[in-house]
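Here the complex is missing a single protein chain, while all its other protein chains stay put.
After this line comes chain A, so read on.
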Amino acid sequence: FRYTRNLVDNGNGKFNLMILCWGEGHGSSIHDHTDSHCFMKILQGNLKETLFEWPEKKGNGEMTKKSERVLTENQCAYINDSIGLHRVENISHTEPAVSLHLYSPPFDTCNTFDQRTGHKHKVTMTFYSQFGERTVC
């Protein structure tokens, strides 16, 4: 009932390559990338990426949107923490979307941010499947 993260390759510990499957209306939280490089390529459908500024130290106001764009099939995007934070969402109510993500070095925790207040919250990311096998929590 949410987008799924499906690990495809872990590059001998140097990177994580995964496929994300987004149902209609599915979106991510605003998140950072734990000091790693992040590449994203759209394999099917469209994904909207909204970039945000890092909140002030004692964040207590609405987060500032920097820009937004809709990425279409085969388009690529890149982000890292020095560029900012982002939210990725499938805004279509009729089509699912599929994206390929490369994270280097790999990471399994990140911070999610509340758009209204800038408060951050550390989360552990999990995989729906790894190398084609369903991951049971």
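We adopt the following convention: a contact is a pair of C-beta atoms (placed from the backbone, for glycine too) under 8 Å apart; a residue touches a chain by one contact, two chains touch by 3 or more; residues count from 1.
In this text, contacts and distances are computed from a predicted model.
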Quiz item: UniProt protein name for the omitted subunit, picking from "ATP synthase F(0) complex subunit f, mitochondrial", "Fibronectin type-III domain-containing protein", "LRC58 protein" or "Hemoglobin subunit alpha-2-like"?
Solution: "LRC58 protein"
Self-check item: Selected from A:N12, A:N74, A:T94 or A:T109 as touching the chain missing from the view
Solution: A:T94
Exercise. Tell me where the left-out chain touches chain A, residue by residue.
Key: 1-2, 24-25, 27, 29-30, 91-94, 112-117, 119, 121
